[in-house]
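Could you have a look at this structure, given as structure tokens, before my questions?
Missing here: one protein chain of the complex. Every other protein chain is in place.
Chain IDs A and B follow the sequence of writing; residue 1 opens each chain.
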Amino acid sequence: MGAQTAVMQENAGRAGPDLNTQALRTDARRESLRLLALLSPSLLLVFAIIIVPIGWLFWLSLFDEAGGFSAANYARFFEQASYIKTFVTTFKVAFIVTGACVLLGYPLAYMLSQLPRRAASICLIFVILPFWTSVLVRTYAWLVILQRKGLINSWLIDLGVISQPLSLANNLSGVVIGMTHILLPFLVLPLYASMKTIDTDCLRAGMNLGAGPVATFRQIFFPLSLPGLASGVVIVFVLCLGFFVTPALMGGGKVNMWAMRMEQTTSLYSNWGAGAALGVVLLVVTLALLGLFQWLLGARATGVWSSR
Amino acid sequence: MSIAPSALPIGMRGIEKRFGSVPVLRDLNLDVEAGEFLTLLGPSGSGKTTLLMILAGFVRANAGSIRVGGDEIITTPPHKRNIGMVFQNYALFPHMNVFHNIAFPLKQRGVAAAETAERVEKALDLVKLQGLGERRVDQLSGGQRQRVALARAIVFEPRIVLMDEPLSALDKGLREHMQIELRALHRRLGMTTVYVTHDQREAITMSDRIAVMNGGRIEQLDKPESLYARPQTQFVASFIGESNFIPVECRNGSVWYEDRRIHTAAATPAAGQYLMVLRPEKLRLLATAEPTSGVNVLNATLSDIIYQGDSFVCYAVLRDGRQLTLRDYCRSDVLAKMPAPGQPVSFGLDAQDTILVAAD
Partner (left out) sequence: MSEDVGLPISHRQRLWLYCLGGLVLLFLIAPSIIIVIMSFSDSTLLQFPPQQWSLRWYQTYFGSLEWRDATIVSVKVAIMTVLVATPLGTAAAYAINRGTLRFNGTINALLTASLIVPVILIGIGTFFLYARIGLNNTLTGLVIAHTVQALPLVVLTVLSGLRSYDMNQERVARSLGAGRVAAFWQVTMPQIRFSIVSGALFAFITSFDEVVVSLFISGGETTTLTRRMFNALRDQIDPTIAAISTCLIVLSVVLLSVAQIFGRRH
């Protein structure tokens, strides 16, 4: 401190553009260090729990079982039919679930955006509550509803619609229904938020110009809601790719998805190299999809900007 | 004006500030006298707020020295600078009532409860908010909030008070009223005050001196009346009051506009190109027969006359296409000389009203 004052006094006597530059630079550095100190515990934790293990796993994935440096762990994905089947299943489920979420979520978000505020916030509770309810609880609920002796089957049999129970759980349909239920809020919430920002005056103008409700929706509202829809779709799709709990509990061992494959390879067979390779590819695909989306949205946003 | 014993002069030297690579303040030097009301006046983006933030210690300059009294404070943290600050949006603490807002600086200094109550009371008196101590901030009008912010900034008797466009959120009537009150308060307390505004009338009404800022530099530092009467740059001449400019040239010790010699009261400046400042209210309408010794005559073509009740504005075009504006009162002798639009007209400018500024 004393030394610093001395430096300052010395500098103060000297006129010129570099007055106190050194002291100010030191001060700026100290301020940055203070902010870094606030950040460092969080950054350290994230670094230790996410970056280090993933980096380590990536390193492991570059070696084959004999310990030699090779791409065997990755080449396997193209060679073994079981891996290919896993990827196909995963993407199939992801597409179906995302599609189902769009079909169910778009009308819901549209309705919410058109309701008066009070009604909308009450309805929103029904979206947010499941969002914050444990995935396990909701998966369990669907097991109860869909299984062989579950609610749906017993109702249908009681009503005489069917005589043999339908197999709804422990197969693809169970997984799709459960995942759709769990991921639907991830689509509805961003979509609703973006729909709320659509200017009603814009729509009113459309109707005043003679467009009917359907035309107004198709030509004005729907295009304006697309960015929100796109971000919901990307989130849901990406979450599907790495989903574990529901397929593990509701797939009945028949729906083998990417995350389950990772769990089996590491926990059951302790093949860390192979499991790690699966994880690395999953991460890359996830980041690529998110990056692509960001890029498209960014390009679109600037496009709108420059056309103004 | 009484100078409060705690009032201190400020000396700023070589202040440089860049945001990224964009220079916002460039080698700025400014001296504020103890107890003075000095205003930073300039268009938006000229760096006024940045300079004030550097003074208060919220923004770090890249270089420079700030001395308050004899002490260098450029790296002193804000809470040790003992500078009161009023923000444009007041920044009152919404979770505290008026009393606690004003008592905040006293609490930080460990002032005893009884004395705090007394001093807050006195501050409330000063800003004419007696008895409002228990009000919540959101129950106050804009003007009252402004006063609370002011009371809070002066209750701890700071050496210096800084205000960043404190009146710009008020409506016109209240703003003019507050200008007078602020001025009176300053007369009474005599603290060194640096005030920021982009409103030239406000600056002229309130200040002892005005520093006109442009592009991160101080163009001119002067008393309000001198700024108007003797602007030193084209920017100052056009920012303070209205002006038209015509190019003139100095050669052989006299000033020339085209082939006409210009009479000046001041000494002729060094040879070179200058601009002559023509204030609308300094120009006179000349009858053709009028004798013109010692008066500069400008011949132009009248393009339009606008009557504004008690006064009128004439627009005319010089031969080289430059616009001239003249404003005068609607006296019958003036109106009698008035030609019709499209006709030639002569404007007179007295030698002592002739101002030359360097061309930018």
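Throughout what follows, a residue touches a chain if its C-beta (ideal position, glycine included) is under 8 Å from a C-beta of that chain, and two chains touch if they have at least 3 such contacts.
Not measured: the values here are computed from a predicted model.
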item	value
For the chain not depicted, the shown chains it touches	A, B
Per the touch definition above, residue among A:63, A:77 or A:110 touching the missing chain	A:110
Residue of B:14, B:47 or B:105 in touch with the missing chain, whole complex considered	B:105
Options A:43, A:162 or A:292, residue touching the unrepresented chain	A:43
Contact set of subunit A toward the excluded chain (per top definition)	31-32, 35-36, 38-39, 41-43, 45-54, 56-57, 104-105, 107-108, 110-117, 123, 126-130, 132-145, 147, 149-151, 154-155, 181, 184-185, 196, 200, 203-204, 207, 213, 216, 241-242, 244-245, 248-249, 258-259, 262-263, 266-267, 272, 275-276, 279, 282-283, 286-287, 290
Touch list for subunit B against the chain that is not drawn	56-58, 77-79, 81-85, 87, 89, 91-95, 104-105, 108-109, 152-153, 156
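Here is the rule we use: only the chains that are shown with their structure count from here on.
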item	value
Subunit A and subunit B: spacing of chain centres that average the CA atoms, whole Å	55
Residues of subunit B touching subunit A in the complex	13-14, 16, 27, 60-65, 67, 72, 74-75
Residue ranges of subunit A touching subunit B (in the complex, touch as defined)	4, 8-9, 11-12, 15-21, 23-24, 26-28, 31
